[in-house]
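Rest of the complex left out; these chains stay put.
Order of writing sets the labels: A and B. Residues in every chain begin at 1.
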């Protein structure tokens, strides 16, 4: 990893770049929130940030610690009830881009955020689905962010919480899922995108200083690698400055409470 | 018609052993004080319902009040796991916890159905997910016009719902604003409804820039209780911010059964109300 920025910063910045200006973005807590706000503060000033707590068009000055922080409501264009958020806004097909995280992901970008081990006798009970199955189904496009590790990038999910491309090409159409599903998986090592014909996740970009072999080594299935793997553009000075400024403001604000 | 009563009395009358109980709140206005009162009164065999069971449900589960949890996301928001919830599911401690697990969209639709007097809610959801394999309360129906396959879930109809709000007037009308979650639906879906509020005022009036004011008329509520700080350590917009430090500290407190037990005995069972609970926490280093 080159000096000057962390792998998490690269991951956040790579995700932020995929947020188009003007897009309505369904944002989760943590990295998605950092990426979406970074996008809003750089190239996508008109991105509409939406949190499942019901806040639409938020412009929080710091990153929220919970999905329903007070500043999200106070800086929103509109605040609606949670049932309305899921019915009229998400299911209604108004969201351009959704972010998802996961404990496990498979080669078709299906994800598990429910349990590790058997559902009825889990070795680890995870928080569960939350909004994920319907974010995965209804957003026009989905980005998945998680750190690369063999225990996360698995041959077979312990539990399918939300579907990506199901079992490959045509899988979403067969289930009549409205959105086009995950278009990229952004990790701390690189970017995987579904192959245009098979929908299998394919390594298309590695972050600066990361080798293809290093990515393959921490992927739990024989990873498809694009014929030409790009190197992710390193963070610009501006991206880094805005992101760090945002995160420092956040730390200061939350230290006070 | 709402009676204005002390919280202890409201919980004593409204919450019975074996009840289906929904303490709702979506990161904002979480009814912590009411949850603590349920622990103090040692209710047993409750079915707890909530979209986002968080620290208060972790405490109620760890205190042995719950037999079942109906939920869609169970975590410590912004921090990580709920260790008491996990211990109950993974190791059956202090008692086995049956789980009925949904996604948010389905829980929201189920509350709406409950509030609407419908037996079930419909959503475009769960397609491809493993959840329907393990939850018999997820079924699929066909649209009678288009033949599309849609998910159906039974209405949520709690025996009692409890929420926290910013204000009530002396007639018992309740006002809340900011992130209002699924609280209106939880109240309207329930057989009995208890609302704790930050303050009781002569005239209900949202502040000038309140997003999304919601009024619940007195005649759909059974008991209103004035409980200043009743959402602490979550927040009440316009009153106090979220105590983020507490959520972080909870991770440490709750990882270990004994630490948890000592904490709940000292700060919840050993206190009588929110004011004593707050003083007890402040007297303890690191809130532990």
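Here is the rule we use: a contact is a pair of C-beta atoms (placed from the backbone, for glycine too) under 8 Å apart; a residue touches a chain by one contact, two chains touch by 3 or more.
Nothing here was measured: the structure is a model prediction, and the numbers come from that model.
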{"item": "Assembly formula (labels as shown, counts from the whole structure file)", "value": "A x2, B x2"}
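One rule holds in what follows: only the chains that are shown with their structure count from here on.
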{"item": "Whole-Å gap separating chain A and chain B, where each centre is the average of the chain's CA atoms", "value": "28"}
{"item": "Of chain A, residues touching chain B in the complex", "value": "29, 52-55, 64-70, 72-74, 76, 78-83, 85-87, 90-91, 110, 114, 119-120, 122-134, 137-138, 159-163, 166, 171, 175-178, 254, 257"}
{"item": "Contact footprint of chain A on chain B as seen in their complex", "value": "26-28, 51-52, 71-75, 77-78, 81-82, 85-86, 89-90, 101-105, 108-109, 111-112, 123-131, 134, 148-149, 178-182, 184-185, 209, 211-212, 214, 235, 237, 241-245, 247"}
